[in-house]
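Other chains dropped; remaining ones untouched in position.
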């Protein structure tokens, strides 16, 4: 099953990359852009047919490796 | 002092570290491949710089899950001494052996330049050859050296004196929002920290690359000389 | 989807009607698609040097300290105490325009492989860059991407980037030059070559898997191929410096054993050029079974596998009883390892896939009958002198203007993104001396390394410009206290089918040759990059300035005597020369 893990910096952690992109968008002529935050997507192809089990497995992977909970939050979405 | 240098796939400053250790001990450190699990007879474990696993996902994240890390954790629990430099520091934070995390440099670029470090604490095996407030020069070379931690962790680090080194101007002045002296934007200009028992030290810059007058100077030498003295058997 | 192979397809593949006729004669029949692909790649300008070979032969390549000159993957010179320096420079111009980061990064990866394939541990990288007008946003983007790409790759593999040069000129607006140089170190009795030997010996593939990366630019425009697949199939290769680092360590570990008979990296035109060159140089035949090639994507055809430019791959011929030793080493480094064929006595390259013979080409004529052209060249017109130059209003203002001009401004913003200290042997970093200085660990020896060329001189007078580039490199080496040893070059020019461009090329080589002979400074390796032109709005093509970049290397017997740039208090200042 296809699973999408989304990892974002925690709110409150400074996101210099987002800030730089916001700045670049302004100079490129998009003044109406405010807050920009950058995150990561990890798309996985996980064996299994049980949605809940796959969801659980992907959450384990996120907690173990894909996200650093000191600075990041994650969400898991089983796409089927 | 018997030192082990841990080599992960993508580690690239293990040879620099070996040169520094050889210089102060007179013998070859042991190179330990990340799949090995034997640290018997070792006094100091060094996690050197580089790009373990290509620095993909997050710097140090995948190395922190290598087989050898289980052994290193138990080595730490038994009171063993560990030095993590650059990628080694990132691995120590990713594995939870040191608190906090290292984010992308504030200017979002890889930085390769000299910096100055102010010594903040001297009653540790890593720093006792210096006086408190001493400033020394050392190269840094990293893309993700911007130290951060949540407020309570920071309060604890500062309160318990667990900051080993801070980025500073050559005259010792520390100013976190000054890119000249704190190039990667680290919070409180933190360049290196200690574990609670002061036996684990992680730092971003590379003192091992400044141990030879021919190669730019010997400013990094006191760290290694100090370790040999402290860990003599 | 099957294409009919004929002269018009051959033309799309970049072969002229005459060249295609020669292919048919050699084969004695119409070639298969895969065979045509092999010919078109081997006979491309890039692989065959068909426009430049005649002139390259005029360069001096010998000296008592030269161990291997041009013809191998890189040049090899004796630096004393049993050591050899192995070095070469190579361009990645076009890819760096299409995708600056990846283009520059894979350029670094490619030149590293040329050097460690010969048994050397890479100890220094340099890069010679030419960009367009820095005021334009596109050029800024290219500069940013190229510099990040060079750093991204070199920093990760742990080879210090210790020097280089940068020029700006509008002639490079649509065609920047990215020339990367690597210097490696080996024991001089442990050099590995590419000539295959030993009928029956296994042919082994190691490194990354093969994907549909960068397959044959020319065929991309061929509309009859599945259009959808084409749209999705990028010509840009993505580099993986992490895998390259593992490949370096694994190859060097294997090279410490006696398992390797021959080894060659898969550069441009990957499997084709490496297999053809190894077998051709060794005078043997080679048979490949493509089913065994590690593949990244499903359903790849023989044509695609033979022409893929996937990065971080090597081809080796091993002693048959050593394959398990080798396999273990590559498994330790977690790299793909596959026996994909063997050497034969047929003198042919035979490519099998899914039970079918997809190609069967005699190797001798493929090499011997490769086209070589003596293209018409006109004597370059030397432009009129600039005319009187006004004296500056004030020296202060003139100085400020010069210091602030892109061509003279500090390059620290570039080299501060390159790890110049990894390895712990960098005696002089960028900006600290006229040439970079890197020590040979545990000896008193050091290498001085520089890259030089002043394109506007070459434009004004290609012959003098070519000589000047060599002379400047020589001066930069001697200024550090080094004894200059040898040169690598990267000859970047426009379209050689234009007599005036060919004229620039010929004159520049003449100048370089004269200077090299006068200085006893042989050329031991190099690379040619032609067709560096940009189509203009009016349909004409704008050529780059003639840019024969010179990379050069010298040795200091006593590293303690190395001299840097910094002026010291109380010392006298002396002007030498005119």
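Letters A, B and C mark the chains in the order given here, with residues in each chain numbered from 1 onward.
Criterion: a contact is a pair of C-beta atoms (placed from the backbone, for glycine too) under 8 Å apart; a residue touches a chain by one contact, two chains touch by 3 or more.
Please read all numbers here as calculations on a predicted model, not as lab measurements.
Recorded composition of the complete complex stands at A x2, B x1, C x1, labels matching the chains displayed.
What we mean here is this: only the chains that are shown with their structure count from here on.
Once the centre of each chain is set as its mean CA position, subunit A and subunit B turn out to be 29 Å apart.
Computed centre separation for the pair subunit A/subunit C is 39 angstrom, with centres defined by C-alpha atoms.
Mean C-alpha positions place subunit B and subunit C at a centre distance of 37 Å. Shown for subunit A are the residues that touch two or more other chains, of which there are none. Touching subunit A in their complex are the following residues of subunit B: 57-58, 61-62, 65, 93-94, 99-101, 103-104, 106-108, 146, 148-150, 185. For subunit B in complex with subunit C, the touching residues are 9-10, 12-13, 15-16, 19-20, 33, 49-51, 53-56, 109-113, 139, 141, 143, 206, 208-209, 212, 214-216. On subunit C, the positions that touch subunit B within their shared complex are 148, 151-152, 155-158, 240-243, 245-246, 332-334, 415-427, 429, 439, 441, 559-560.
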